[in-house]
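A single protein chain has been omitted; all remaining protein chains appear in their positions.
Letters A, B and C mark the chains in the order given here, with residues in each chain numbered from 1 onward.
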Amino acid sequence: MNSDLKALYRDTLLKHSRDPRNRGEIEDPDHSACLKNPLCGDQITLYIATRGDRIESARFEAQCCSICMASASMLTFRVEGMTLGESDAFAATLAEAFNQANTPLPLLENDELHALEGVKSFPSRIRCATLPWEALREAISNKQ
Amino acid sequence: MNSDLKALYRDTLLKHSRDPRNRGEIEDPDHSACLKNPLCGDQITLYIATRGDRIESARFEAQCCSICMASASMLTFRVEGMTLGESDAFAATLAEAFNQANTPLPLLENDELHALEGVKSFPSRIRCATLPWEALREAISNKQ
Amino acid sequence: MSEPHSPPQVPESLKKARDAFPILKRTVNGKPIVYLDNAASTQKPQPVIDAISHYYSHENANIHRGVHLLSTEATAAYEAARGKLARYLNANDESEIVFTRGATESINLVAHSFLEPILQPGDEILISCLEHHANIVPWQLLCERTGAQLKVAPIFDNGDLDVDAYLSLMGPRTKLAGLVHVSNAIGTVNPIEVIIEAAKAKDIPILIDAAQSVQHMTVNLQALDCDFLVFSGHKMFMPTGIGALYGKRSRLDQMRPYQGGGDMIAHVTFDKTTFKKPPSRFEAGTPHIAGGIGLAAAIDYIEAIGRDVIHEYESQLITYAADRLKAAPGVRLIGEPTNRSGAVSFVMESAHAHDIGTILDTEGIAIRSGHHCCEPLMGRFGISATARASIALYNTPEDIDALVAGLAKVNQLFG
Partner (left out) sequence: MSEPHSPPQVPESLKKARDAFPILKRTVNGKPIVYLDNAASTQKPQPVIDAISHYYSHENANIHRGVHLLSTEATAAYEAARGKLARYLNANDESEIVFTRGATESINLVAHSFLEPILQPGDEILISCLEHHANIVPWQLLCERTGAQLKVAPIFDNGDLDVDAYLSLMGPRTKLAGLVHVSNAIGTVNPIEVIIEAAKAKDIPILIDAAQSVQHMTVNLQALDCDFLVFSGHKMFMPTGIGALYGKRSRLDQMRPYQGGGDMIAHVTFDKTTFKKPPSRFEAGTPHIAGGIGLAAAIDYIEAIGRDVIHEYESQLITYAADRLKAAPGVRLIGEPTNRSGAVSFVMESAHAHDIGTILDTEGIAIRSGHHCCEPLMGRFGISATARASIALYNTPEDIDALVAGLAKVNQLFG
């Protein structure tokens, strides 16, 4: 099997895509957004509940590929406890970093988001990884 | 000088273009038409006076190149005395013949219209020669 | 009878077809390319590539307006392409061929120049659930502007058009019926002869989207006698940026101009401008001349092989593909139409279409994954995307076998 492909579909990614965390709706979310990738039809809806300025929980519903699914699953876990501002900034940095071929993602060593690193070798799939993060930013800017 | 060019600009043609016959208007013509070649802007108005079914006289006004001018000049002379039907048929045959590269124009030996024969070697100029004849057909179909 | 999965014989005149397409000699990710994305765009044979280079190297000039030799030659070549296409489609007259950028522009032209001026609030436009966005969105935009209504005929679960439903939606207020000849997404061949006849009986103008048929089967306009037919050159071995609208001359004659500009006018003054006859009336500005030249070369290429040979072989090959995919583990076909041409769509239990596409790509196999510009059709099947394999004359049974082997790898990785 092609080594780029192996790097793309790491075990962590496959685990998340088969068995995503926090899949489902939040009733009465404080923020939410539905985003679609017009190129392939992938669609994700992200829900956020906050306490004060902080994200208490994030959940999502999606019809999408494994990369988008894994990215969304990791997102919901990763942003819990962040302030809205922090998570927005983080999402922006991350989305930007995916499009920089030669710089590694700005993550601590043990961050499970590293599992998405392999996407960079597949330009046509980068949007799959960033779509949930774009949805997050969109949700933050949409007050319910 | 190029021999095709010499054939195109025969003396007869140049004579007609410099000094066209029947240039001018017919007041109260029985038939008339104004035609334009949109490719180059050439424009011709043809006037016809009839007695019964026969063309008594034909005159024209034009802003056009030497070939169109010569063709119009010869036309006015050539169709005098023909019936409308005859001249229409003749114009149709002639226009058709100009677009047939390898068959000579359907004319008697001493017809001065032979001077237009050279046009066939210049496809972009054929319309210049046929424009007056198209105007004739148009005029015939326009009753004043 | 041959057994269901026996691969078709490649006919003699197609055995060397691959050699004419330089791109098929390329490797992708170290593997020889298996190009099964032909419904998106076909590859170009060397004679087409050469015709374009030759044009730019020997004849290039603007057309229709010049007395000089280059311009005369370019004009002649461009207009000869129109004549060749008219004969290829067996139109009544070459003035019925309007050159456009492709199927999309052709449909928009009909919307603007034919339909918009006669459309009243409450009038109806009829299409089917199988349509490409190109045969949906222009009508939606038009309905929004005019207050007309879009009616959509349903399909059956197997992907066949519900012909009776389509016919019964042809009502007194139907001002245009549009129908795709062959579905790019799932391969359904619609019985356009029946539909056209019914439309004519009810005096409803009908437009056929032939973007997925002109390259696979003979389309005979005099026999069909539809009002409009559209296609894109790039799906038929031709250059990008060229395609055509066929319009019955009596329809074209009634239509208002589309774009305004040079070459479509008879006479311009600031007070009054008059327009040329069709097809010039609809071809404003400098056209894609090299595209027309390449189009003619592609027709020559196709005709040298023979459309019947291509059609016959491709029918067998796409059946073989559908059979093999249907039998492949974890694969579910989307659409099993009674008549299929060109394409077969599927989903897998183990993997999303997008992931399938990526994994096959690393094997050198190019398919398309997504909604194929047919979102409503995807919605009809309750999915958002499929993987689609689509063929052209240069594909072989081995290409299909490679695809099926690739899907085994997908199962391996995701299963």
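The rule we apply is simple: contacts are C-beta pairs under 8 Å (C-beta built on N, C-alpha and C of every residue); 3 or more make two chains touch, one makes a residue touch a chain.
What you see is a predicted model, and the numbers here were worked out from it, not measured in a lab.
Participant: Wait, the hidden chain, what does it touch out of the ones we have here?
Facilitator: For the complete complex, the undisplayed chain touches A, B, C.
Participant: If the hidden chain were put back, which of B:42, B:88, B:117 or B:134 would touch it?
Facilitator: For the chain that is not drawn, the touching residue is B:42.
Participant: List every residue of chain B that touches the chain not included in the displayed model.
Facilitator: Here the touching residues of chain B are 1-2, 4-5, 8-9, 14, 39-43, 63-69, 122, 124-125, 128.
Participant: Where does chain A touch the missing chain, residue by residue?
Facilitator: Chain A touches the chain not shown through residues 36, 38-40, 122-125.
Participant: Mind listing the chain C residues that contact the chain we can't see here?
Facilitator: Touching the missing chain: residues 22-23, 26, 28-29, 33, 35, 37, 40-41, 43-44, 48-49, 52-53, 56-62, 65-71, 101-105, 107-108, 111, 132-134, 136-141, 150, 152, 232, 234, 239-242, 257, 259-265, 267-270, 273, 284-291, 354, 357-358, 360-361, 365-370, 373, 375-376, 379.
The criterion applied here is as follows: only the chains that are shown with their structure count from here on.
Participant: Rounded to a whole Å, what is the gap between the Cα centroids of chain B and chain C?
Facilitator: Centre-to-centre distance between chain B and chain C: 46 Å.
Participant: How many angstrom lie between the centres of chain A and chain B, each centre taken as the mean Cα position?
Facilitator: Averaging C-alpha atoms per chain gives centres 77 Å apart.
Participant: Which chain C residues reach two or more other chains?
Facilitator: none
Participant: Which positions in chain B are in touch with at least two other chains?
Facilitator: none
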